Structure formats: C-alpha cells, structure tokens
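Subset of chains shown; positions unchanged.
The chains carry the letters A and B, assigned in the order they are written, with residues numbered from 1 in each.
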Amino acid sequence: MRIRLTPRETSFYDLFASSASNLVTGSKLLLELLGADVAARAEIADRMRAAEHAGDEFTHAIFHQLNSSFITPFDREDIYALASSLDDIMDFMEEAVDLTVLYEVESLPKGVEQQIEVLARAAELTAAAMPNLRTMDNLTEYWIEVNRLENQADQIHRKLLARLFSGEYEAIEVLKLKQIVDVLEEAADAFEHVANTVETIAVKES
Amino acid sequence: MRIRLTPRETSFYDLFASSASNLVTGSKLLLELLGADVAARAEIADRMRAAEHAGDEFTHAIFHQLNSSFITPFDREDIYALASSLDDIMDFMEEAVDLTVLYEVESLPKGVEQQIEVLARAAELTAAAMPNLRTMDNLTEYWIEVNRLENQADQIHRKLLARLFSGEYEAIEVLKLKQIVDVLEEAADAFEHVANTVETIAVKES
C-alpha cells in the first residue's frame, strides 16, 4: 500500500461518459454497415477502426487514473470492470465490421439488423446513464432495460443461428456468418456486464 | 468504504446450498433429455428454464447480500466468484437443452451421455460440499474429485469432437452438435471454477 495523489479523480465520470458516447458512434457505424456495398464497407471499417482507437485511449486513461489515484469514487474493482466492459463492447463492434469486410460477406442474414438495433439502443441507454453515476439518479431503469435488451438479443441470436443451420446456407458461409453474429452477441453480453457493474456500484452507494 | 449492516450474513451458506441443489435439478433434466422424443424435449426445456430462473433468484440474493453486508464469512471476491460460477453452470445447462430443441437435433451423438453423467456427479458433489463451508470439513476430497471429473470431461469432450469430425456427420450437423457439446464442456469447466474457489476459501481458513 502506498500513497497515491488524486489530482483529478472526478474525471472518472467524464472518461466513462466519453467511452460510452464512443459506443453510440460505433453502433451507428454498424447500422451504416447494413445497407453498405463493398466499397462503402471498407470506408466504414476505417472509421470503426478510428473509433476503436479512440476507445482505447479512454480505457487507458481510466486505468492510468485508477492506478495513480489513492481515493476513487467507487471501489477500484468496479471501476476496472466498468472500463474493461466498455472497451470490450467497442472491440466486438470493430471485429464484426472487420470480419464482414475480410470474409467478403455477400449479405448479412436477416436478423442481424435486429441485433444491431438492440446494440444501438443499449449504447444510447449506456451513454445516457454514465453521467448519472455522479448522482446515482435514474440508474434502476437503465439496468432493468439493458438486462431486458440482453435477453432480447439472446433470443434474436439463437433464432439467427437456427436460420443459419436451416440448410439455406453453404457450410463455409454458415461459419463466416456465425462468427459475425456471435461477436455481435458478445457485444450485447458486454452491455449487460456494464449494467451489472453499475448496479453493483449503485447498491453499494444506497 | 461505508458501514454496511449485516442482518443475515449467515444465510450466505443457505443461498450457496440452494444454488448448488438447483444444479442437481438441472443435471437430472439433462439426463431426461437424453432419452426424450421431440414432444418431451419441449417440456424438459420449459422445466429447465424454470430452474434457470430459480438459479437467477439465488444468485441475485447472494449479490444483494454481498453488497449490503459489512462483514462477510469469506473474502468478498471469493463469494462473488462462487456465486457467479454456480450461476454460469445453470446457464450452460439451460443453453444445452434450448439449443437441442431449437436446432431440432435428431439425436445427440454417442458420448454426450458421458458428458452429462459427469455433470450429474459434479452437481451432487457440489451440492454436498456447500453445507461444509460452515465447518470447512471434508472439502479436500470434494475439490480433488471435481478436478478429476473435469479432466475426465475434457477427455470425453475431445473424443466427441474427433467423432463429430470423423466424416460421419454432415458439416451443418457438426456445427449444431459441436455447439451443444461445447456448452456442456463449459458447464464442466465451471464446476471446476467452483471447486477452485472453494479451495481458495479453505486454504485461507486453514
């Protein structure tokens, strides 16, 4: 145990808000991907990569702040978990776009647009909730709604897999598409991790 | 750090015991699944979903207790890890049943019954061990045996994959069945996580 200075510990809130806002950017790029032709996809992938790099900067700033602060607004493990899960979401979003380009996917299967709409809604809710960590107001509705969205995403994902396995697609195409829909499902799971961490923080404060 | 009241911290033991007993219920449903026709499978899936919801209640009660208690019988991170791993096991069991129904699997490959028997044995051992957390008696045998079972599950799983890839099955069927045997393997891994956490707790107490 050693003494840590706390020059700017309040900026945790700002960093979490920036990290979550960046996910709204990411989910909008996923929505763009749905209707994009091959040329447009490459350009979307570039912008997604830039967004992911921006996310890395926020995550790194949070970790640096965490490691150099003696007093933190919440338990250290909760700050770590929150930053990591926010970072994971962006990584999964970026991977979905990159794989779509890399595998030269003809068209994403019906149901992916539902997955992405759920992610976009979860991103908006998460970005709106982060500033409320200061006051702990209105967080209950946020985490109930994100948990509901994750259950919905899970149902959409399982139906998508059933469709992929229905015989409509060639085996190799199934493998490509499965990896993309799986990574989008991982993004939905990671939104729930964020919400569960926020719940943990809120219960400790109450 | 803030003061937390501890109205009922001893009930951690009861909650862990209930959560583990619920896994015995889950593993019995998996055993029923083996011989079930399509109609029976749907009904088993309903009961599995109910068991999983019951498990969620125990997990949530443990987290709530953890977050609202100032003094806990073990280190907080160990309680969290134990509750999470118990919850994971039920989720994996439920997913295995749900995917079998959803993918309209004709018949599960030979070897799955061995996977499920190992899970059933691990569930019984885990349910028997939880009450012993109070006294720390007889835990060594439990975790040695669960680690042995996990190694056995790992061997069964790898042989199952080799069978799936042997050319006996169509590629799409391989994909469906692989996902089911993989999720059963994840359940076996999660039993080992539970045992490792119990070992950690016991060593700290010794």
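Note that in this section contacts are C-beta pairs under 8 Å (C-beta built on N, C-alpha and C of every residue); 3 or more make two chains touch, one makes a residue touch a chain.
Not measured: the values here are computed from a predicted model.
The total count of identical chains across the complete complex in this file is 3, with 2 shown in place.
FYI, only the chains that are shown with their structure count from here on.
For chain A in complex with chain B, the residues that touch the partner chain are 77, 158-159, 161-162, 165, 167, 171, 174-175, 178, 200, 203-204. By the touch criterion stated above, chain B contacts chain A in their complex at residues 2, 63-64, 67-68, 77, 98-99, 102-103, 171-172, 175-176, 179.
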